[in-house]
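One structure, pasted below without further comment.
All protein chains but one are shown in place.
As written, the chain order gives the labels A and B, with residue 1 at the start of each chain.
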Amino acid sequence: MVTLDALMRLPGAMAAFEFRGSGELLEHQIAYPDRLNDSTLDLLAHMCAANMSIATMQARGWEQITAMKGFYPVRAFTLVGFDWSVVVSGLHREQYKQDGKYSLPPFMGVVMSNENADYEAAFAALENQEPIS
Amino acid sequence: MSMIKRLLALDGVNVVCHFRDDGNLVEGYGLMSRDEMTDLARFAHDYRRMAQGNADQLAMFTGMRGWTPPRGWILRGVTQSVCGVGNLVCLVDSIDAPLNDILLELREVSRW
Partner (left out) sequence: MSIVTDLLARPGVIAAGEYAYRGDRFSYRGVLTEEHARMASIICRATTMSVNMEGGMLEALRPRNGLHPARGWVVYGPSHTVCVMANVFCMIDNAKGSINDIVRFMRGTLTHASTHLI
């Protein structure tokens, strides 16, 4: 699984964080605490959890009703905000689910400035997987 | 007397607000400042639209009738709950408030 350090090395990274499916903020790193603090990141994590759930509902519904494939499981949700973007992914949890594990690793996310954001690099970093031990 | 005031007569109802379609507060009564009522109205307006948008999609994907248009919503906290019906929202005690009665009354008043 990607580390927070690796996410913080992405271009324009402001913060990297882990959060539960229910939204609670877990481990995190913040580059500029004067611009983005713990409590804002906590709210953001809850918001991202909600958006991942809704996007998953939409991807499943869309595939069922259109017979188009390739939308589910959602690999990442990105909010492009006014100045900053946040990218979150829970794809590494899918492998645990497929292996029948009930205890899943956290979602991971990164906040980046829009100016320097490299979304594809963020997707790739968040999907950096290691085999389950 | 404003009709929404009668909701305050129900046990456990602490605040009741009426808001416009754009989320602005029209009137509010109860144990809360005007600024807080403005925030509560804005929250209820946003929450209603989000719940409605999600319910619309659920109905679209499943083809199941009975979900839309949603009549209301309840966000139940440990000590306080928020109930919304139409353009009305109530803040109520979670422990003792008769939620069924409150919802019925909200529905009734929201039709006026």
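List of remarks:
By definition in this document, a residue touches a chain if its C-beta (ideal position, glycine included) is under 8 Å from a C-beta of that chain, and two chains touch if they have at least 3 such contacts.
Bear in mind the structure is a predicted one, so any value in this text is a computation, not a measurement.
Of the listed residues A:16, A:44 or A:125, the one in contact with the hidden chain in the full complex is A:44. Although one chain is not drawn, the whole complex shows that of A:31, A:59 or A:104 it is A:59 that touches it.
Among B:11, B:27, B:46 or B:93, only B:46 touches the chain left out of the display. Hidden from this view is one chain, which touches chain A at 35-36, 39-40, 43-44, 47, 50-51, 54-55, 58-59, 62, 65-66, 68-84, 86, 89, 114, 117-120, 123.
Across the interface with the omitted chain, chain B contributes residues 39, 42-43, 46, 49-50, 53-54, 56-57, 60.
The criterion applied here is as follows: only the chains that are shown with their structure count from here on.
Separating the centre of chain A from that of chain B, both taken as means of CA atoms, is a distance of 32 Å. Those residues of chain B that touch chain A in the shared complex are 54, 57-58, 60-62. Here chain A touches chain B in the complex through residues 54, 57-58, 60-62, 64-65, going by the rule given at the top.
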